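Note that this complex is displayed minus one protein chain, with the remaining chains in position.
In order of appearance the chains are A and B, and numbering begins at 1 in each one.
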Amino acid sequence: MHIPDGYLSPSTCAALYAGAALGWYGGLQRIKRTLATRMIPLISVFAAFSFVLMMFNLPLPGGTTGHALGVTIASIVLGPAGSILAISIAIAIQALFFGDGGITTLGANCFNMAIVGSLVAYATYRIVAAGAEITSRRRLLAAGLAGYVATNAAAFLAAVEFGIQPMLFRDASGVPQYAPYALGVAIPAMMIGHLAIAGVAEGIIAAGLVAYLQAADPALLQSTSGLAPGATAACQPSMRHPQRRWWIAIALLAWGEWSASSFSSAEGRARIAAASQNRPAPPVAPTGLQRLSSLWTSPVPAYAPPVLKSTSFGYFLSGMFGVGLVIMLSLALQAYLQHRRGAGQPG
Amino acid sequence: MSRNRAIAATLVSLTRALGRALISERVARQRGLLQALDPRVRVIGLFALVLAVILSDRISVIVALFCAAVVVALLSKVSLASLAARVWLPVLFFTGVIALPALVLTPGEPILAPTGGSFPVTAQGMSAALLLIARVETAVTLTTLLILCTPWMQVLQALRAFHVPQDVVVMLAMTHRYIFLLAETAGQMFESRQSRTVGVFDGATRRRMTARTAGVLLSKSVELSNEVFLSMQSRGFRGDVRVLSAFRMRSRDYIGLVAFLVAGGVAVWIGRS
Partner (left out) sequence: MLPIFEVQNVCFDYEQIPALRGLSLTIGRGQSVALLGANGSGKSTLLRLLDALCFPSRGSISFCSEPLTTEQLRSDEFALPFRRRVALVCQNPDVQLFNPTVFDEVAFGPLQMGWLSAEVVARVEETMHLMGIAHLRDRAPYRLSGGEKKRVALASVIVLDPDVLLLDEPTAMLDPRSQSQLIDLIQSWKSSSKTVITATHQLEIVEDIADRVFVLEQGSVVAAGSPQEILSDGDLLLHANLVHAHRHTHGTMTHSHPHLHSHARHEH
């Protein structure tokens, strides 16, 4: 899901950098107000964990393998603010050291995966798990669902960012300057791979890790549980007795990469749907496309209304999106604050 | 055998990550053009060129920037073969696959009809695909050059010089450090699992085992972080990490900086005219 350089226009990159900067600033402020000193190694090691987790090949139902992102377990253990920072750090290291993911698109990637991903994962987890015991099965469901939803939310954002490029950035003769696929293609193309594979992988890993922690170290699940905190020991060199302060932790990272296998087949499937956007459907599909069309299982409608091609709709969509995002973020923030009030502790 | 393939694939990813790091160190030690410049100049300069790549609308300008990148690579003792293997071919493949449908999907004037008229390749589609590929190739080449020629420590110090908060820089440093330790640990866990298990398991069991390995790694990570925190405190860490500031600009750094900015500026000016 990392967006490389060249797919997004400079203005898109700048806007998303600004959005990401807000998220980073918020996360850092939160950390500073809690036990900042302990957070530094905790976040760092958790980020490294996420990084390595991303490399695990997870066998999925149906015979495919996928990669988990780790953002969900980060949000569950560390809380959204720490998760924001952690994932951003992981993404930054991927871009600046391993060369995966763009530098101009660092803001976009962090916005989609680290910020929105963490908030959505956290909100979903808290809502579904509300009130459940730390060791209950409902928390597993909550974690799995949170992973699935967060992955697809991030993918959806990326898809929209791609999809509005040709609408907004074309030259005089109609050549798209950046990502060339409109929303009608970009959204199904991105979403299929994530609805079917990446989201499932993330959900499985999130639930699996929560199950592991329920048995091995339930205290790590305490701080985001919304339940009254347990007793704390006198001296805690270890994390096992979380203090009343919030642990903000490191981000998980690793989103599924633009692996050709998952994407190209999804892309192939999307070709069929998108084809009808531009011209009437041919009576007989060419053999190449026919082969690819057999992979098509998505319920996305095979046509896109002409309004999608207009620039003004593009602006409208971005605006709507922004509003929707703000609503989502404030809902998540509310849930977070409510939890803190419930725990009865200042930062 | 698919069980073993999954584990093997994981191990390959882990060792590949470690391998990449070693290559970077070797290149960074060479005496070349980029290596001779102040790291801050490298970061600003190459970033400026990447910006120029995405700001320019003309493919000719982007190709020119690509050629400039190749020249800089040669002058910095970066082997073109390694760039080809590491950047050019993978990007061509991935971006090519992504861009391919644009040939037929982009509305415009048809120029080719390989499928007998129903899905013609349009001129606009061709331009869009080529533009995308050119942009991505050039941008990734430039960032790869930066990464290959700059040791991680210098990247961090450059970031510090750009007023990235100290806490963040410290976390970046530590994360990088522990990625290798955890990758090694994870690799060992997978290797021992590979050798210990016999027979083929069903998908659900394999998933459980992988999740379990991830869980153990998570526990070790948290434990490690606590130990590291104590270790830092033991040596006087009170909350704000202090570092040595290292860089001083010399005349060649200013020249380099100006050269990069001028090149980027000219590219944007021509590219958007």
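The rule is simple: contacts are C-beta pairs under 8 Å (C-beta built on N, C-alpha and C of every residue); 3 or more make two chains touch, one makes a residue touch a chain.
The shown structure was predicted, so the numbers you read here are calculated from the model rather than taken from an experiment.
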Using the touch definition up top, pick the residue from B:S234, B:S251 or B:S273 that touches the left-out chain. B:S234
Please pick, from B:R58, B:R177, B:R193 or B:R208, the residue that touches the omitted chain in the full complex. B:R177
Touching the hidden chain in the complete assembly: which of B:F66, B:F119 or B:W152 does that? B:W152
Residues of chain B touching the missing chain are 18, 21, 25, 151-153, 156, 173-174, 176-178, 180-181, 184, 224, 227-228, 230-238, 241-245
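In the analysis below, only the chains that are shown with their structure count from here on.
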In angstrom, rounded to a whole number, how far apart do the mean CA points of chain A and chain B lie? 20
Chain A-facing residues of chain B, complex: 2-3, 6-7, 9-10, 13-14, 17, 20-21, 24, 47, 50-51, 53-55, 57, 86-87, 91, 93-95, 97-99, 101-102, 104-108, 115-116, 118-119, 123-125, 127-129, 131-132, 135-136, 138-140, 143-144, 147, 152, 155, 165, 167-168, 170-179, 181-183, 186, 203, 206-208, 210-219, 221-230, 232-233, 237-239, 241
Contacts from chain A onto chain B in the complex sit at residues 4-10, 13, 28, 31-32, 36-38, 40-49, 51-53, 55-61, 63, 65, 68, 73, 85, 89-90, 92-93, 95-99, 102-104, 166, 171, 173-181, 185, 204-205, 207-209, 211-213, 216-217, 220, 237-239, 250, 258, 260, 263-264, 267-268, 270-271, 274-275, 277-279, 282, 286, 288-289
